[in-house]
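In this view, the complex is presented without one of its protein chains, the others remaining in place.
And now, subunit A:
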Amino acid sequence: MAQINHLSDLTPQSLERTWLTAPHPTLPIVATCSSDKTVRVYSLTNFTLLSTITGGHKRSVRTAAWKPHTTGESVLATGSFDATVGIWRRWDSYGREDGSGLKAADTGNSDGEKSDENDEEDEEEWRFAVLLDGHDSEVKSVSWSPSGMLLATCSRDKSIWIWEDLDDGDNNFETVAVMQEHGGDVKCVAWHPVEECLASGSYDDTIRLWREDLDDWGQVACIKGHSGTVWFLDWEGSENVPSSSSVSSSGDVASQWRSQTALSGPRLLSCSDDRSVRVWHRQPKESLMASQSSSAATGIPSIIRPTGTDETWEEDAVLPHAHELAVYAVAWSKRSGLVASTGADGRIALYEERFVTSENKDPDVMDTGSGDGLLKTEWVLIAIHDGAHGIYEINHCAWAKRADRGSESGEELLITTADDGSVKVWTVQR
């Protein structure tokens, strides 16, 4: 079992509902989206407010995502109920300098009246770059592709848009694709950690996967497994290996797991209004790769979508039941492999995936696949924290690297975001 310990709140908090908190990919800062139409940027070194992004959106800010691989500058995409997506930029000087009291930036700053100038700069520290206009109604989720080249956005208008950041210095974005296959609001979009493959979850209860094939973006899979709105998705880290503490010969388990899962790749995690949390994997198909290479050789015209692009996604696991109301968010840690979920019942649940050895397997369960020598895993509920934000619903959870004073390297945090505007930071004690 594990314990979820409260470390700090992010203060001062929004007085209205907060929807989501996005940790920066490299800096110790997070962006929190609020119904008060603003985004608050907090430091993870001292848990206080660094700046507030205002004036860009006319309604609730629902979602935000940091562009990966930027150098010297942070780029944030925000999605709002006002149907627009905002792109914001700021030079990276803070997060470190304002952080934990380590004024490292002082040495490089020889200005005499530094504080006055900083005050003026603070007014304009977040530069509004561009507004992406295209959706007909509320934008629900935004996600940058692993390279940072593509931005996916989705909306109640049932569509997913993919924009290419031209990075031409003029903030130009080009619409690459508009996908309209979903039969209801698209609640979330999430890019595969390494490939240009997009996953989406919807009010139509399905999860769909999208890839580009010969210049055309199209659906490659539709997963019908949940019996309610799919609220959120997250991908497994590409290097993830389940916990092997219970397995005696842990030495080569990791490498065996890697080779066993190499063909299917990272799995997808989903949560739903049906109160369940599920894991999905792509059916490994050696024949798929063969058919793709043969179709390329025969030169089939681009209008005919080669059947080889279709993928079969199967249910990998249903996580142990932990929620009594809608599950609004899941997060799969890229550091520890732990999964966290939160929802309307105000609860945080933590799960761990473990290898199952033949000895500790339930003898009553029919072991149908024992002969294939494949590694098997089970998901264990390792902690539940009730009333994590008091009586309030928890809209989002995210893992981040711990950065406050006294923390050891490699430690991680869980950040939860709730209806009363509070954002709480937790550590997990094993």
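Here is the rule we go by: a residue touches a chain if its C-beta (ideal position, glycine included) is under 8 Å from a C-beta of that chain, and two chains touch if they have at least 3 such contacts; residues count from 1.
Going forward, contacts and distances are computed from a predicted model.
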item: Per UniProt record, name of the chain withheld from view ["Mitotic spindle checkpoint protein MAD2", "Mitochondrial import inner membrane translocase subunit", "CDC20/Fizzy WD40 domain-containing protein" or "MIP18 family-like domain-containing protein"]; value: "MIP18 family-like domain-containing protein"
item: Hidden partner chain, touching residue among A:Arg40, A:Lys67, A:Arg90 or A:Arg156; value: A:Arg156
item: Options A:Cys154, A:Ala344 or A:Val428, residue touching the unrepresented chain; value: A:Ala344
item: Selected from A:Asp133, A:Asp215, A:Asp252 or A:Asp386 as touching the chain missing from the view; value: A:Asp386
item: Given A:Trp66, A:Trp144, A:Tyr203 or A:Trp217, the one touching the chain that is not displayed; value: A:Tyr203
item: Contacting the left-out chain in the complete assembly, out of A:His24, A:Arg40 or A:Lys140; value: A:Lys140
item: Missing-chain contacts mapped onto subunit A; value: 17, 35, 59-60, 62, 81, 137-138, 140, 156, 185, 187, 203, 229, 273, 324-326, 328, 344-346, 386-387, 391-393, 419-420
